[in-house]
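In this view, the complex is presented without one of its protein chains, the others remaining in place.
First chain written, first letter: the chains are A and B, and each begins at residue 1.
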Amino acid sequence: MGEKILIAGNDAIAEAGIRAGCRSYFGYPITPQNELLEYMSAHMPKAGGAFVQAESEIGAIYMCYGASAAGGRTMTSSSSPGISLKLEGISYLAGCDLPCVIVNVARGGPGLGNIAPAQGDYFQATKGGGHGDYRMVVLAPATIPEATELTMLAFDLADKYWTPVLVLVDGVLGQMMEPVEFCEPVDPTTLPLKPWALTGAQGRPRNIVTSFFLDPHELSEINLKRQDRYRRIEAQEVRYEEFETGDATIVIAAYGTVARIAKTTVKLARNEGIKLGLLRPITLWPFPYAPFRALSNRVKTILTVEMSAGQMVEDVRLAVAERAETPFYGELGGIVPTPRGILREVRKYVSYDAENGQSF
Amino acid sequence: MEKSVILAGFGGQGVILAGKVLAQAGMDHGLEVTWFPSYGPEMRGGTANCTVVLSDEPVASPLADDPTALIAMNLPSLDKFESTVASGGTIVLNSSLIERPVMRADVKVVSIPMNEMAAKVGSALAINMVALGAYIKATEVTPLATVKTAMAQMLEKDGKGKFIPTNEQALEEGYNAA
Partner (left out) sequence: MSVMTPKMVKVFERPRSLADIEFTYCPGCHHGLITRIIAQVIDELGIQERTVVVGPVGCSVFVYQWFRCDGIQSAHGRACAVATGIKRVNPDLIVFTYQGDGDLAAIGTAESIHAANRGENITVIFINNQIYGMTGGQMAPTTLIGQWATSCPEGRDAGLAGYPIRFAEIVAQLDAPVYVTRQSLYDQKRIRATSRAIKKAFQYQVEGKGYSLVEILANCPTSWHMKPVESNRWIADEVVKVFPLGDLVDRG
């Protein structure tokens, strides 16, 4: 760990990428992620890496596809509409089992929407988005220090499982500044070589990177192997945070920016005697179904709060089934819920026992 | 103890930079901090604001429903945020551009003619440091010296070192007037 510096989320994620040993970045300007691209344009060449401002998000994701196939750690970033454009390439990356880190600094949608923070891309991120049977690890940091750690983790997971990994933040985390102590940089020359990389067929048979298999049995076999890998990820890589859930009777389910805002709500609620907790998924895929299931056996309410019309709430309900009530509170269009706004919503599900002075 | 301040004004009045200087100073002073700007088209010519949270424990929400302070550099900023300030909080306002009084009786008000004070130190652009100096005096979130150092480092980093003396003076001017 080095010195603490005050840094914006977009800059911090870019720096974390370089520190993770990423030596190629390809992107296209779109608000609110422009500073990430600009940071890379200034710092990637200094690190001896490649930076290209591509002709489009599509061009950028396929430059990543080529760079990854050539064996290097590679990265691109965009915001919601740009991620929609990248989905074809993400499907190809998954179909070729190529590692790649993609950052989505999400904004209001659908369509052009606006440039304000939003979480309307949860389905796109976790349920496929692109075509075919693929999954993508999705990491959702709630603070800038965590965004740097998870960006570095994203490269490790991408290489470990040969899969694209998405770091999902929003305009708040992209634009805000917070003190960060960065981890020590990784020397890319010390990373394990990838046996499938296109390095020239010298002293070995040729390597072919493709997702094209006309024989149904062959394609089925390759898919099944990939599904095995997904099951391993689900077993080993679930990450989440529980905050004040020990004695909680009501728990907020939230990720990213909303989760950190809800932490303030937890403090405010506890000042009023409401036993409120927070369960924050850090990996959106694989989703922490088991912790939600466990919690649902002992709490009355799990209130999902999102900057969306209700997307993650579907996974929460899948985990909880009918064991607890699962209401939803969402803000749309780039409106960010506030600590007291969430508290007002929480109060709706709390009954107050005036005789004993207790909320439950 | 958590303190939060909204700095708001016209684009070009330097509220974004003043917020960064405050966040940097808070961090240098050993506090946990967050800085969150309004961003996008409005940052060029329209209204601009940012929120700084300073705390002795990790900051959860970087946005505040009821900030403990407001720095209002123009009338629209006062109109927009006056009602949100926490009871017992502080409003630092620019009387050069705001002719109406603060309606709230439960907040401390520091009213100073920032435009004239900035002109006095020789740079209309230093208005943001006048405001910040006044805020520091009124709330004592960090020592003035820490703010000066943070400001100097930031200007130096941006290659604007020659403006440091003027901005120091502006900080002092605001600090002494509050």
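Definition applied: a residue touches a chain if its C-beta (ideal position, glycine included) is under 8 Å from a C-beta of that chain, and two chains touch if they have at least 3 such contacts.
These numbers come from a predicted model, not from an experiment.
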Out of all the chains shown, which come into contact with the hidden one?
A
Given that one chain is not shown, which residue among A:Q202, A:N297 or A:S351 touches it?
A:Q202
Selected from A:G9, A:G27 or A:G72 as touching the chain missing from the view
A:G72
Residue list for chain A contacting the dropped chain reads 23-24, 26, 50, 52, 54-56, 58-60, 62-72, 74, 88-89, 92, 96, 198-203, 206-212
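The working rule: only the chains that are shown with their structure count from here on.
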Can you name the residues of chain B that touch chain A in the complex?
20, 23-24, 27, 32-37, 39-41, 58-66
Quick one: in the complex, what on chain A touches chain B?
4, 6, 31-32, 115-116, 143, 171-172, 175-179, 260-264, 267, 336, 338-341
